[in-house]
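Now for chain A:
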Amino acid sequence: MGKLKHFIEQSWLLIVSSFVFGLLLAATNYALEPTIRQNRIDKLNRLAKGLLPDAVHFREVVERIELTSSRGKTSDIAVYKGEGDGEKCVGWSFTVSGSGFADRIDLVVAVDAKFENFAGYDVLMSNETPGFGDRIKDKDYYFWKQFKKGLPVGQLKLVTSGDPEKVDSEIVAISGATISSEAVVRILNDTVGQIKEQMAKKGLISNGK
Partner candidate 1 sequence: MLKDLSVSFSPHISQALSTRTVMVDVVIGLAPAIAAAGYYFRLRALILISTCVIASVATEWVCNIVRKKACSLGDFSAVVTGIILALSLPPRLPVWTAVIGSVFAIAIGKMVFGGLGSNIFNPAMAGRTFLAVSFGTLMTTWATPATIDGKMPKIAAENMIHARTQATPLAWSKMAIKNQLGADIYGEQNFKWTVTGEVGGCLGETSVIALAIGLGYLLMRRTIAFHIPLAVALSAFVFGTITYWIDSYSYVQPFYHLTSGGLLLCAFFIATDPVTAPLTRRGMWIFGIGVGGLTMLIRVFGGYPEGVMFSVLIMNAVTPLIDRLCKRVPAGGKPSVT
Partner candidate 2 sequence: MAAKIKGRLSFRGGVHPPERKGITCESAIQAGPAVKEVAIMLSQHIGAPCRAVVEKGAEVEAGQKVGDCDAFVCAPVHSPIAGKVKEIGLRSHAVLGRTLAVVISAEAETSPVQPAWELKGDFDASAYSSGQICEAIREGGLVGMGGAGFPTRVKIEPNPQKPNETMIINGCECEPYITCDYRMMLERTNQIVAGVKLAKAASGCSRAIFAIEDNKPAAIEAVSTALRGSNDIEMAVVKTKYPQGGERQLINSVLRKRVPTGGIPPMIGVVVLNVATTAAIADAVVNKRPLTHRVVTVSGEAIARPGNYYVAIGTLAGDLIEFCGGVTRQSAKVIMGGPMMGLAIADLDTPLTKTSGAITVLTKEQIGKAKFKRQQTACIRCGRCLAVCPENLNPTKIAHAVKSNLLELAQSYYLNACMECGCCSYVCPANIELTGYIKTGKIFVARQKKRMPQ
């Protein structure tokens, strides 16, 4: 008994303040949590909207799409449907990721309604070298623009020299950052086809038409 009393005497402040701090944290969290969640959604929407300007809002497709990575790991991703005026489907958007030069690269990818052509990609998170791989983000650089031009969905090929103006499956790499360029192409090659296949299976898009 005496021991307990001693303990409380010594550390009542700690106990009380833990309690108070806990409350403080809980309150702040309670107050800010919705905003934080909304932020994340807003960001995705903003990026996707940048790729699909016709879309008014995005809706998560209920079904989850399962992706198998080249290492054999499976993961679920969410696909968002971009809806224009009058709930018309203007395209699809989803986030995929893979390893880049320095670290993981997370991409937001958009394709058109029929899942036939790319509408472009944007970088959600990357840690590539500034001035090198970082240019995969650069919207004024030829590399990014190649995907914006309605490239047909399918296997892409990375080349180190060629004409970036031409719309074909040959993607001209960023000079000095072949690896990052390759990462983008690889991520797209590895995932977009799978997603298309599963979407078709689930009847969300009409296959092959």
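As a selection rule, all candidates are chains of the complex that A comes from, given by their letters.
Things worth noting here:
Methods note: a contact is a pair of C-beta atoms (placed from the backbone, for glycine too) under 8 Å apart; a residue touches a chain by one contact, two chains touch by 3 or more; residues count from 1.
Owing to the predicted nature of the structure, the values given are computational and were not obtained by experimental measurement.
Candidates 1 or 2 all come from the same complex, and the one touching chain A there is 1. Of all residues in chain A, those touching candidate 1 in their complex are 101, 129, 131-132, 142, 160-161, 164, 172, 175-177, 179.
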